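Okay, here's the structure, questions in a sec.
Of the protein chains in this complex, all but one are displayed in their positions.
Showing chain A:
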């Protein structure tokens, strides 16, 4: 199973996300995001940090057009998805996995069904309704749940899980999409410090194993430093820092968040 996926991956070109000159203005003339450009490829993991309200969630949702960007282009593994709509957009969204702060699981469905929801973009409506997912999907879902320590919870309803377990299910659902990029919007903000670390480990590990570039919005700068190889600092809608964690100094943090009393 693992070797088969491994071989298939080796044959593929590198997965990547490229954002070019992205602008988003909810109200005309007042851009929340102003000319954002960056690229992530391979097994890279990137943290996006920035003060509240600076547009981190907006940026992530502009990538898969849950929020329509005002201008700019987004490329997923080289394919420009900015102009897509309807069916083509749905197919493009399958390549973008998403993990949410509030997990966004379907509470009344079981863990397994939630994980299989990641395949809804691939299976027909009829299959979804009859719950006749391809055997391959079911095998992968079981293997995935086992690898993140949820093997015993397969048949439990999502609303009976703890926060950390729910977020694992959310991550598994995203991985099931076989995405070309994984976006996580504050995946640890609803969790305690210990569970946060565990969730970051799971995210980074899965992204490495499956060779999916990872982008994480995060408020915890220490977690960002510890788990990612690159940090992008957003402030007032623009990128003010982009580099490895080691280069992120207190001066940078001051420009990103403003003030300095909190740094003491």
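Some observations on this one:
Note that in this section contacts are C-beta pairs under 8 Å (C-beta built on N, C-alpha and C of every residue); 3 or more make two chains touch, one makes a residue touch a chain; residues count from 1.
In this text, contacts and distances are computed from a predicted model.
Of "Phosphonate transport system permease protein", "Sulfate ABC transporter", "Succinate dehydrogenase, cytochrome b556 subunit" or "Isoquinoline 1-oxidoreductase alpha subunit", only "Phosphonate transport system permease protein" is the UniProt protein name of the chain excluded from the display. Contact with the omitted chain, checked across A:23, A:120 or A:138, is made by A:120. The chain that is not drawn here is touched, among residues A:25, A:73 or A:128, by A:128. The omitted chain makes contact with chain A at the following residues, 64, 66, 90-94, 96-98, 100, 102-109, 113, 117-118, 120-121, 123, 125, 128-129, 170, 173-174, 177.
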